[in-house]
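Notes to accompany the following structure.
Of the protein chains in this complex, one is absent; all others appear in place.
For reference, chains read A, B and C in written order, and residue numbers begin at 1 within each chain.
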Amino acid sequence: MPKQVITPSSDSSAVSNSCAEYGLTTEEFHALREKATQAKSTAYCPYSNFHVGAVLLTQSGAYISGANVENASYPVATCAERVAFGKAITEGHRGFKAVAVATDISPPASPCGMCRQCIREFCDLSTPIIMFDGEQKYSIMRLEQLLPLSFGPEALGVPSQLQSSSSS
Amino acid sequence: MPKQVITPSSDSSAVSNSCAEYGLTTEEFHALREKATQAKSTAYCPYSNFHVGAVLLTQSGAYISGANVENASYPVATCAERVAFGKAITEGHRGFKAVAVATDISPPASPCGMCRQCIREFCDLSTPIIMFDGEQKYSIMRLEQLLPLSFGPEALGVPSQLQSSSSS
Amino acid sequence: MPKQVITPSSDSSAVSNSCAEYGLTTEEFHALREKATQAKSTAYCPYSNFHVGAVLLTQSGAYISGANVENASYPVATCAERVAFGKAITEGHRGFKAVAVATDISPPASPCGMCRQCIREFCDLSTPIIMFDGEQKYSIMRLEQLLPLSFGPEALGVPSQLQSSSSS
Partner (left out) sequence: MPKQVITPSSDSSAVSNSCAEYGLTTEEFHALREKATQAKSTAYCPYSNFHVGAVLLTQSGAYISGANVENASYPVATCAERVAFGKAITEGHRGFKAVAVATDISPPASPCGMCRQCIREFCDLSTPIIMFDGEQKYSIMRLEQLLPLSFGPEALGVPSQLQSSSSS
């Protein structure tokens, strides 16, 4: 089981190391942090009052944001990550370099299982998922660490070439 | 129970009557038709091969599109309407004048119950929902006709002022 | 649009009329009322504190109960009606005579759109849905009134013979 390491985003040496390990530039890292944090304020969450922001970085350098959109019938809600993938996929984006989520709690909250499954549909298993807490601290894990032995399109005979292709 | 009247979009007299009844201009009607139809091609639906496009018209004149985004785990899918509302709400839109959906089947397919519930969260009960089939024929019903006796935010003590406010 | 008529369950003349109209015996009506009301106490709803009980009456006379089962990730929750259908279908029941739901609020809460869609998969359009409030008052509507122009298995080429067959 992976250990959760929590690091301040202001620790530039640690951030540089993270970026080297996960194939990001520090500019990308900080853009992800800022955009995920800003996205929190776009949530519609009168039921949980739990604001979640998400942002996707595509392999071609686009950032697509989302936030949780709740409903009086709780299961009709859509989490931040799935709002972001809904936007990205229908706007033609394929091939994702990183996923970031931000909440107000510590330690940094991870994507729920349902969202990990959504990420699985569209991202390589090695894709980094960066989780920011309310104080700009972060943890990073790869998708395959957050959703091991995952069930995906292949199990139903659907090609997953999506994951490696790049566009827009 | 409301009867489903199906009308060709090329019948300009019928379209004019529909627009007068539901508070739309004919330009808005045809923009909704074109955008909903185009949105179908942005669906990710390798499991059902059932393409659905949706578009929302805000009270300030913006159009926000969506399409269904499926998943190997079927319940993790997001329907076209909910993708569109996810985008719209997190981009700050409030106050919707009409919702349109388009599919390839006839008679025109209606939003599933889950999506009617999503629409309920953000729209006045009188909001028209326009359904286009694969041959540009359409039906229109108000939300209160498609989801009578609906369960909404009020039941949980959440103010639904959202529905009448307008922005962006 | 159907009007919601609200009637006390203690009004035996009104209940008799409802039963005659919807093909139920008064014993069945009161069993549905009692079982739906009792089912509320089996809900797991620490997030909404909104207790919902549901019960299905099969054509062969069995009653299957359910209640809402929520989750820290709100969309992972399952509503009372879908818990009941999950049980019923996997236990081999087919063919339903009535669906009842009970909550603590007035007027009687209706099934959310997502649950109406679930009912649609397994019930004839004429199936009565009885809604009880916290004071044993009730409303009844047929499925086709609560989910007009519904989208069902036929649209995807799946036979819906389920709906009329009877078993267990």
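Operating definition for what follows: a residue touches a chain if its C-beta (ideal position, glycine included) is under 8 Å from a C-beta of that chain, and two chains touch if they have at least 3 such contacts.
Because the structure is a prediction, the values reported are computed rather than measured.
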item: Contact with the hidden chain (one of B:Val15, B:Ala43, B:Leu56 or B:Val76); value: B:Val76
item: Option from A:Leu32, A:Val99, A:Cys112 or A:Ile130 whose C-beta touches the chain left out; value: A:Cys112
item: Residue in contact with the excluded chain [from B:Gly53, B:Gly86 or B:Gly113]; value: B:Gly113
item: Absent-chain interface as seen on chain C, which is shown; value: 39, 42-44, 46-47, 65-67, 69, 71-73, 76, 78, 82-83, 85-87, 89-92, 114, 117-118, 120-121, 151-153, 155-156, 158, 162
item: Hidden partner chain, residues of chain A it touches; value: 1-2, 4, 48, 50, 105, 109-118, 120, 131, 139, 141, 144-151, 155-156
item: Chain B, residues in touch with the chain not shown (by the definition above); value: 47-48, 70, 72-79, 112-115
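Going forward, only the chains that are shown with their structure count from here on.
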item: Chain B and chain C: spacing of chain centres that average the CA atoms, whole Å; value: 26
item: CA centroid of chain A to CA centroid of chain C, Å; value: 38
item: Contacts with 2+ other chains: residues of chain A; value: 47, 70, 72-73, 76, 78, 114
